[in-house]
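Have a look at this one.
A protein chain is absent from this complex, but the other protein chains hold their places.
In order of appearance the chains are A, B and C, and numbering begins at 1 in each one.
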Amino acid sequence: MSEQEQQKDQSFQLNPTPMLDDLENGPWPSFIKGFKETAQRTGKTMVRGVLDQLNYSYETRMGYWKGGVVGVHGYGAGIISRYSMISDKFPEATEFHTMRIQPAPGLHYSTKSLRHICDVWEKYGSGLISMHGQTGNLQLQGIKAEYVQACFDELNQEGWDLGGAGATVRTGLSCVGPARCEQACYDTLHAHGKVLSYYSDLTHRPQLPYKAKFKFSGCPNDCTNSIQRSDYSVIGTWRDDIKINEAEVEKFIAAKGVDYLVNNVITRCPTKAITLQGGKMVIDNRDCVRCMHCLNVMPKALSPGDDRGITLLVGGKGHLKVGNMLGSVMVPFMKMDTEEDMDAFIELVDRMIDYWSENGLDHERIGECIERVGIQQFLDAVGLEASVEMVSHPRDNPFFKAGEYSTDEEDRDAA
Amino acid sequence: MSEQEQQKDQSFQLNPTPMLDDLENGPWPSFIKGFKETAQRTGKTMVRGVLDQLNYSYETRMGYWKGGVVGVHGYGAGIISRYSMISDKFPEATEFHTMRIQPAPGLHYSTKSLRHICDVWEKYGSGLISMHGQTGNLQLQGIKAEYVQACFDELNQEGWDLGGAGATVRTGLSCVGPARCEQACYDTLHAHGKVLSYYSDLTHRPQLPYKAKFKFSGCPNDCTNSIQRSDYSVIGTWRDDIKINEAEVEKFIAAKGVDYLVNNVITRCPTKAITLQGGKMVIDNRDCVRCMHCLNVMPKALSPGDDRGITLLVGGKGHLKVGNMLGSVMVPFMKMDTEEDMDAFIELVDRMIDYWSENGLDHERIGECIERVGIQQFLDAVGLEASVEMVSHPRDNPFFKAGEYSTDEEDRDAA
Amino acid sequence: MATAARTWKTVENGPHELDEFLHPISKKNYGKWSYHERPRPGVLKHVALSGDVLFTVRAATHRQVTVDIVRRLCDLADRYADGYLRWTVRNNVEFMTPNAENVDPLIAALEAAGHPVGGTGPSVSAIAHTQGWLHCDIPAVDASGVAKSIMDTLFHDFAHEEMPNRVRLTTSCCEINCGGQADIAVVVQHTRPPRINHEILANVCEMPSTVARCPVAAIRPTTVNGKPSLMVVEEKCIYCGACFGACPAMEINHPEHSKLAIWVGGKNSNARTKPANMKLVAHGLPNNPPRWPEVGELLKKILSAYKAGGRDWERLGEWIDRIGWKRFFEETGLPFDKFMIDNYRHARVSFNQSAHIRF
Partner (left out) sequence: MATAARTWKTVENGPHELDEFLHPISKKNYGKWSYHERPRPGVLKHVALSGDVLFTVRAATHRQVTVDIVRRLCDLADRYADGYLRWTVRNNVEFMTPNAENVDPLIAALEAAGHPVGGTGPSVSAIAHTQGWLHCDIPAVDASGVAKSIMDTLFHDFAHEEMPNRVRLTTSCCEINCGGQADIAVVVQHTRPPRINHEILANVCEMPSTVARCPVAAIRPTTVNGKPSLMVVEEKCIYCGACFGACPAMEINHPEHSKLAIWVGGKNSNARTKPANMKLVAHGLPNNPPRWPEVGELLKKILSAYKAGGRDWERLGEWIDRIGWKRFFEETGLPFDKFMIDNYRHARVSFNQSAHIRF
C-alpha cells in the first residue's frame, strides 16, 4: 500500500509551528506555505512530522537527521537516507529519505513528464521536491525505505534514473546552451547526455576514491559555475577570430557613443586586445583570451569564431581540507563536434579517472590528487603534453627534477 | 711581517691560466686582467695561487674552497674563512679569507678613505676587493688568518667595522636617497646608520635563529631591492596627495602630446586613479597606491606629498626551503622624520626580533617563522593591530579560529 | 508492496533523454541563435539566425517545492508555453514561447501564483542554497529559511535590473559550502572544536576515516572508559567541522557557538577577470532563526555600497579590486580584523607583498 492509498484522516491537522510561520510572510515564495499546502491537501503525516521537527530545529538551533543505508536493487548509490535522531519526539518524521533523480540535460521538461513524476511521487513519497539540488538532481525528498524500490521502478520505466552519491560519478549539469543561447560553442546538452550515460555504472556503484562531477558550459561565461564546482569542467571556446558584424558595430557606436565603447568595452578587455583606431574598435585576436566580455556587451555585433571546441579544466571542488579549489586547464582545446570527438573526450577522461582510481587516497578529489603527486606525473600517466596554457606563469621556484640522471657507479665516482 | 713586507721575489711570474685568459677579451671590464695586474705588481703569491685554482675550477667545473673558523677578538662573525681543498696542488691558495667591512650608508666614500683602505689591504691582504657584495659589504678578499686581527685593528681605527655573517643581523643597504634623489621620502642614509649601529652587538655575535637583513629605500621604486632581499624592508612613502606643479604638467603635455600622456601615464596607473578630463590629467588620490609610476615619468611635474614616512615590510628572503619570499606589509605607515620616530621604529623591530629569537627554529628566517606560527600570533606578540593593507585580499578559506570559546563543562553539556 | 515480486528490470540510462522535452522552436533553431535582448526584467528575447524569436520568462521558485507547486507551474506552461518548461541552475523556472502576446499574461499569472518574475541581467538572482535542517545530517542552520529571509529583504533587486552587473548569492549550512562561491555567500562558521560524544563513537565511527578527514591532523586515537575512542588536540583544531561529516560523534554544531560568516567577491565567469574565490568580510554573526536579521542587514549594506559605487559590468569583486579593500570596509562600515588575514596553507600568496597602499 502506498502512502497515497492510506486513507486520509478526515481530522488531519497540522501542529503549531510558530517559528516557521513567520517564514510565510514576505514577497519571496515561501517553502513553508508550500509544505503546509501539500500536507493539508494530502494529509501526509510525514510532512507534518518534518515540519514539527524543523520548527524544533528553529527553536533549538540544531539539526536532527542522521544517515543510514537505503538503496535500490543493484545500485550502491542514489538514495540519501535520513532518519530522525529524535523520532521519539517526532515519530511522524522517523524516515525522510531522498531519491536523487537525474533530469534531462539543461533541466528541460515537458509538462507531461513532470506531471507523471508528481503523480508517482505523491503516490509513494511526501510530495516534497527539491528542484534542483546544487549538483543538478531532481531531489524527491521524503520517502520511507519500504517504498523506494517501487517508486524507482515506476520512474525508471519512464526513463528516469538515479543520480550519484558517495564515491561515485555524480549527476552532471549543463547550461541551456544550443537550445537557446547564441554563445554556445558546442552542444552542451548532447555532451552531457552522452558522457553521463557512459558513466552510469560509475554513478550507481561506488568504485572511486571519492566523488567526481562533470559540468558543461557552452562558453566561458560558465553559466554552470563549472570551474568552481566540478572535477571536470567542460567549457566551450573557439580558436579562430571573433566574428564581427561591422554594420552592427557601427549601429552600436552610433547608439551608445564612443565614450561608452571605450569605458565599457575597450578598457575592460583583460589583455588590452582591443584598441580604438580612428573611432573604431580593432581586435587583435592574438591577444584575445576568449573572456567573452566584449561579446556579452555587444551580442549583435560580435560572436564566437567558427573553429569551435572546448577547454577542459580539471580539479574544481569545495572547501574541504584544501580550501576552495578552482579547476585548472588540462586540455586547452579539443574539438567537440562529432560523436568521434566526444568519444575521444571520454577516452581521455577515462585515463584520468583510471589514474585517479589507482592513485587517489580515500576521500581525495582528483584535483587534490594531482596537487599531491605533482602535475608532471599526472600528465605523463594520462598521455598529455605540457602546455603553457595550463599555467598563469611558469614556476617561480627552483625545486624541480628535470631529466633522468644516471645511477651507474662510474658516474657516482666522477662526482 | 705583513704580506706586503715580504720581499717581492724578483723572478715572480704567473702560471699559465689558459681558461681564464679568454676572459681578458671583450668590452666589459675583466676581473682576470685586474687580478693579474695586481699580482704582477705586488708579486702576491696568494693571488697567483687563487688564479691557478680558479683556472683549475674552469677546467674541472668544480669549486675547491671549504670553510673554517677565523675571527677577530671579541666578535663571532664577520670573517668568511676559505681554505683550499686542494692545497697540495695549489699551496699558494691554501688560505683566502674574506673580511666583510660595513661601508657608510649609500656606499659613499672619499678618495682619502678609500686610499687608506687600499693601503692597509695591500699591506695585510691580497689586494683583491669585492666592491660590493650583494648584501652591501666591502669585501676584502684574500687574507691569511694570522693577519686578520692586525688588519682589522688598523681599519677599525679609521671607523671601519665588520659586517655580519651566520646567524646575525647583517650589513644594511640604503639607496642614495636624500643625497641626490628627488623621490626620497625619508632619510635612508641616516636611518641605515642609526639602525645598524644600534644592532652592532647582534651583527657581531650570533644570537639569532638565523640571519636578519635591513634595506632602506627612499621610495617605492625600491632601488635597493629591499622587498625581495631583506627581512626588514623600509620603504619611503607619503600619506597626503601627490604634489602637482601645474605649469610643468602643461609643459609636459605640450611637449609630448595627449596620446603620450594617455598611453604612458594614465593607462599605466595600476588602480586607474588617473583620468583624462578635458585633455588634462586628474588624480584621485584616494585610489592612488603610491606605485611611483606617474612620478617617474613626470619628475618635474609630480612629486611625493609632504606627509612622508615609511612602510615596513617584513620577511623577504631567497630561495631556501620555501621558494623566494617577498616581504609583506607589517606597518602600512609610520613617521620617520625625527630621532624619536626612529627610536619608535627600532623599538618595534626589537619586539619582532625578540619574538623571532624566542620562537624561530634553527635556520628559520622571520618570514618563514611568521608563516609557520600564523600572522595573528605574531601581530599579537609584537603589539600590532591587523590592517587590511597587510593583505591583497582577506582570506578565501574558512579555516580560522575566531574568538575565545568556553571550556567549562556546562557548556560542553549544552552541546 | 515492498515485498511484492519485482517485475521491472532497471534501465541504467543516466540522464533522461532530452529530445521530447525541448520546445519546438529550440529544436528547430538548435545551435543556430543570433543574439538576445532583455525587453524587461525577467524576460529574455532570443533571436535565431532563421529569424525565429523565442521569449523566455524567468520566475522565482523556492526550490523546496511540492507536487502542488510543480503541477501549478505545468498548468501555466501548458497555457502559455506549449507544454514545456525548464529550470535554471539557480532554481528559477523558465517558460519559453515564440508568442510575444503570451509574455504579459504569463507574467501576471506567475506573480499571482506567488512566483515573482525577475533574476535576469544586472539583478540579484535567486540564492543558490543547500539543505539545512530540513534534510542534511550536518547543518548548523536552515538554508531555506536563511535564503527566504534574505530574498525578502533584497526583493526589489530581484525584480529590477539596477545593479552594476549580475549578483549571485549562495548560502551554505556548514563550512563544507555546498552552495559554492558567489558574489556574496553566507556560510556557517564554527567557533570551537567539536565535542566528542564518546557514548556513541565506538558504534558509529569509522575511526581511521575520521582521523584522515582532519586537514590539520588534530584527531588522535585514544581510550575512554576502557573503550577505543578519539580525541581532538584543541590547539591544532581549526573548527572546520570536516570530522562531523565523517562521524556523527564529532559534535561540532552548537546553538551559540556555530555562527554565520559573510564572504564576498567570488566570481565564476571568465568575463574580463579570471574566476575568483570569495573572501571573508564578516564573521561571528548570530545564528538567529527564523529571520537571521543581522545577515540581511549586512547584505543590504554591502549591496547598496556596490550599487552606488560599481561601474557598469563590474562584478562585486571587480568593484572592490578597483577601489581597494580598505575602502570596501570603509564604505560598508564593516570592521576588518586579524582573523580575515589568511593563516592557512597558501596564506603567503594573499599577503600584500608590495608597497602598494591606499591611504
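Criterion: a contact is a pair of C-beta atoms (placed from the backbone, for glycine too) under 8 Å apart; a residue touches a chain by one contact, two chains touch by 3 or more.
Treat the numbers as computed from the prediction; the structure is a model and nothing was measured.
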item: Displayed chains contacting the withheld chain; value: A, B, C
item: Touching residue (missing chain; options B:Thr203, B:Gln376 or B:Asn397); value: B:Thr203
item: Contact residue for the chain not shown (choose from B:Ser87, B:Ser113 or B:Gln377); value: B:Ser113
item: Residue of A:Leu196, A:Cys223, A:Ile274 or A:Cys288 touching the missing chain in the full complex; value: A:Cys288
item: Where the unshown chain meets subunit A, residue by residue; value: 220, 222, 227, 235, 237, 239-240, 270-272, 286-291, 311, 313, 325-329, 332-333, 371, 374-376, 379-380, 385-403, 405-406, 412, 414-415
item: Subunit C, residues in touch with the chain not shown (by the definition above); value: 270, 274-275, 346, 348-349, 353-356
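In the analysis below, only the chains that are shown with their structure count from here on.
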item: Mean-CA-position distance for subunit B and subunit A (Å); value: 51
item: Chain centre separation (subunit A, subunit C; CA means) in Å; value: 12
item: Whole-Å gap between the CA centroids of subunit B and subunit C; value: 49
item: Multi-partner residues of subunit B (at least 2 other chains); value: 396-399
item: Contacts with 2+ other chains: residues of subunit C; value: 175, 177, 215, 240, 253-255, 277-278, 344-345
